[in-house]
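Heads up, this is only part of the complex; the chains shown haven't been moved.
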Amino acid sequence: MSLVVELRQHLEAFELDAAFQAPARGVTALFGPSGAGKTRVLRGVAGLDRDVSGRVHLGDQHWLDEGVFVSPHHRSLGYVFQEASLFEHLDVAGNIDYGLRRRRAGRERRDELVELLGLGSLLSRRAETLSGGERRRVAIARALAPAPDLLLMDEPLAGLDPARRAEVLPYIESLSRTLAIPVLLVSHQLDEVARLADHLVLMDHGRVRAQGPLDAVLADLDGPLAAQADASAVLRGVVRGIDPRWDLAEVDCGGVTLLLPATRLTEGQELRLRIAARDVSIVRERPRDSSILNIFPVTVVNRRGAGAQVTLELALDDGATLLARVTARSAEELMLEHGARVHAQVKSVAVLP
Amino acid sequence: RVAVAGNFAPVLERLAPGFEQGSGHTLRPSSGSTGRLYAQIVQGAPFDLFLAADAARPAQLESRGLVVPGTRTTYALGRLALWSPAADDVDALLARLQAQPPPRLAIANPRLAPYGAAARAWLVNEGHWAALGPGAVRGENIAQAFHFVASGNAELGLVALPQLRLFHEQTPGIAWTVPATLHPPIEQQAVLLRDSEAARALLGWLLTDTTQAQLRALGYDSP
Amino acid sequence: MITAGDLEALRLTLMLAAASTAVLLLLGTPLAWWLARTQRRGKFVVEALVALPLVLPPTVLGFYLLLLLGAKGPLGGLLSSLGLRPLAFTFGGLVIGSVVYSLPFVVQPIQDAFVRVGPRPLEVAATLGAGPLDRFFTVALPLARPGLLTGAVLGFAHTLGEFGVVLMIGGNIPGETRVASIAIYDHVEALDYGGAHGLSLLLLGLSFTLLVAVYGLNRRVRVMRA
């Protein structure tokens, strides 16, 4: 069930007019500066504002359309609000279980979430005595527990420590894949988004500036992200084998093979690697005795950017694309022009699966 | 300043212009239930003359030494009337007292109002009390008994004759005046609280023959 | 000093207060909810109308109720044409009177409490699949608890002391409509100050115990959950 969104809303001093699609499986990231209208979009999809017009279709369910408005409680969705917004009259367990009965969901996922989010010892605590991060974890568990048909998450991981974040993110992604439900995620951490999202929607001033598969939007040197330090390439690969001696995984990305720390990887696993342009360096000749294990021959196909840094688009031999950010001086000295054959170096430890 | 029992206030208001023109004094009546006025007088309320609805409270004030000695006088005797807005003749009216199921009868609270005490005495004498008394609706005062009947919530009531006379436009149906001999006298007494010339003038004027004649026309008996 | 009649009156009073409070909460809560949530222009006119019974003296209000309920009144006429007994001088009539007079004290605090709950908890509940009624009972009501308590206490206490309306439409029938407030009043009027003091003290003591229990319990509940 893919999600089709087309929303118009008129507020004083703000005009929302956004349209995009989100695929049925995987995470669609909503990205944009503060005040871009991201929260407005989520509210519109959830049906919380009645003064919104347009279309919201989840598969063949028409939640909003000409003359159609399905009440929020009849839309099977989970919403993690930007503020935790816990029920202050209930304890943690009461908050998490609120949706379970109403969505007729079982308790397995709930117990899984309590475990994952470390809420076991907090279950009988009242909302008002929780720390900021604790509240947010409860809010996540509450929205996810009933296993809805759509997940809306407004910066769900803000205020969580990196360790916890690293655990929760993959969980959300695998939930989306196994249940085949779209996830709309607002985040300001592009690295996070990139590691997790399949689809990216860039918003500004109430409008969608760019949208599409993550790889395409991130790699688009003409797109709105190119100027930022966050341009990245995304490679898809399969774990071919694991070297138990060094605990390294061999990941076949169609032509090139990457060596990565094997943590949490299993043989045969499919995965997606985001390789940030800033993590890729260029050498003309393959160096010897380098700690960098991943070095591939590439062809420079594009070069953008002014000032001290430029971004290069590099074609791997199988046609996939890598991005590299280097100083303008290096680009000049190494003659990194269109068609140049060089080697790209990627540190294993910079690529986190 | 006159403290006047609620049931006599409209009468006083009706007659007042005569007094004010005759004497040159202006009347400032404060009406209320006799019990409350009594409590207020005990607490030093600034009244000059007390026109009570009964004889007991003035007597008590006198025994507490709060009055000008020797001024306690009965200024009027009340008359009780049985009234039903729905009845056409007196026989039908009296017959209703024995109707089954017993009718809603409105009386003034016998404990508080002399009219109520009189009503109860009459009902007891006539043998209606056992059937009607416990279910009788009691107004705090005789005016409320009147409201109960006038609004149609009670079918008949024992009210004050002056009320019926004074407001005959609003009082359809039939009224029968209970003979004064069939219930204890409803003595309304007055006492002077402060010896002012105006108050004495008013008390004197109340007892004059002309005033008393006017009161008789309204349904009071003269003492 | 306290007669059997007084105790009877006290019993009746408590019954009346309990019944009225129940009716008040049943009527007042939805009304307060509507007032708190509606966006209609005319809302404040309704707010003013709800507060209006307050400005009339209770006895006068009772008088008008009497006219309304009487055989000639619109409501009384309707009832008797349906073959029903008129409501005046019955317990049911007293409840109606008390409810009319105490309504603003109940509606206003509850309305304020609903307003302060704000839209967010209800939105969250909706996204979790709770329909309007469900949201109302499982989110709005519990969060508005202090306001509900205030409304209930004010309504209950006010009905205990309520007097003018009851005097007018009750008819002071012992065992049926003679409540404690009227009994005390009678004692005062009859200059039976001893009886008045006794019954007043009893009523005050009882109410005080009740109120302390309610407030204490409320505190306990809060503390237990904290």
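For reference, chains read A, B and C in written order, and residue numbers begin at 1 within each chain.
Note that contacts are C-beta pairs under 8 Å (C-beta built on N, C-alpha and C of every residue); 3 or more make two chains touch, one makes a residue touch a chain.
Computed from a predicted structure; not experimentally measured.
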| item | value |
| --- | --- |
| Per-label copy numbers for the whole complex, where each distinct chain appears once | A x2, B x1, C x2 |
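Here is the rule we use: only the chains that are shown with their structure count from here on.
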| item | value |
| --- | --- |
| Chain A and chain B, separation of their C-alpha mean positions in angstrom | 90 |
| Chain A, residues touching no fewer than two other chains | none |
| Multi-partner residues of chain B (each touching 2 or more other chains) | none |
| Contact footprint of chain B on chain C as seen in their complex | 63, 66-67, 69-73, 76, 86, 88-89, 167-169, 171-174, 176, 185-186, 188-191 |
| Chain B residues within the chain C interface of the complex | 33-36, 38-39, 57, 60, 104, 106, 109, 111-112, 134-140, 144, 147-148, 151-154 |
| List of chain A residues in touch with chain C within their complex | 46-48, 71-73, 75-79, 81, 83, 85, 87-89, 91, 98-99, 102-103, 126, 128-129, 142-143, 146, 152 |
